[in-house]
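Quick one: this structure, given as structure tokens, is what I'll be asking you about.
Of the protein chains in this complex, all but one are displayed in their positions.
Presenting subunit A:
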């Protein structure tokens, strides 16, 4: 097991180098000259002299690989340079926005777990009842609706019409409910369905029959079924966590939530390359690490995975 973990961690290094290189390359392939962009965002007329001076200031006069190596070296020390817009340290900007996003994602995760487990179990127990059908109907619609639309609908209904929550902004616990609900809706749909289907499958397994023969109570049988049904959900959930964090972009904009999703969107609109690059690296790191953790958990549960990888 230890060897497996070491092997997996070593494997991350080339992946991360690959990701940083591709993101650096893609941004450099962009037709806009970063020096000019940096001038323009500060409303300085990009005359030739000003562009040349800015290129030097940003180190853009150096060859591509040299720039990449310098940037990579700095990134390892968590130094992503300064924003073109306000000249503040990108790491500081990211760190100050990150807690808001993590908070939002955490609440969304609690909602996902709470609602999808309850709904999934109920649907499985009462398979094909009207209630099951209604929940599945809601799930179907929930998966199909785009985030921004759900967000606005929830805002209109719960904030404007029913006056239960503020429309937007980060002000106390009540303000996180609507954005978290918006963010979690499609995941709730996925996990409810996953749990339901797995449980229904498990219901017909022999061990269920044996537990019933042993005279176990209904809830105890359900507990067994549930335990055996959530493994695939745990794997999926591991990958959903980075997706949740990366997926806050639209929700944060609609709900004026001051997280990194919004930071990234405004960076994209302003072509604030240092922030975009840092965001990509951070998200890549998040996905890779979560993937690793999921793999390790799966491997510890199932020895076959350790041997085959």
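We take it that contacts are C-beta pairs under 8 Å (C-beta built on N, C-alpha and C of every residue); 3 or more make two chains touch, one makes a residue touch a chain; residues count from 1.
In this text, contacts and distances are computed from a predicted model.
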Protein that the absent chain corresponds to, by UniProt name, given "Glutamate synthase", "Nickel ABC transporter, periplasmic nickel-binding protein", "site-specific DNA-methyltransferase (adenine-specific)" or "Transketolase": "Nickel ABC transporter, periplasmic nickel-binding protein"
Given A:6, A:44 or A:239, the one touching the chain that is not displayed: A:44
Absent-chain contact - pick from A:29, A:130, A:144 or A:213: A:130
Candidate in contact with the missing chain, chosen from A:105, A:159, A:190 or A:276: A:159
Among A:122, A:145, A:200 or A:285, residue touching the chain not depicted: A:122
For subunit A, residues in touch with the removed chain: 31-32, 36-37, 40-47, 49-50, 53, 85-87, 96-97, 110-111, 114-115, 118-119, 122, 126, 129-132, 135, 152, 155-156, 159-160, 163-175, 177, 253-256, 258, 262-263, 265-266, 269, 271
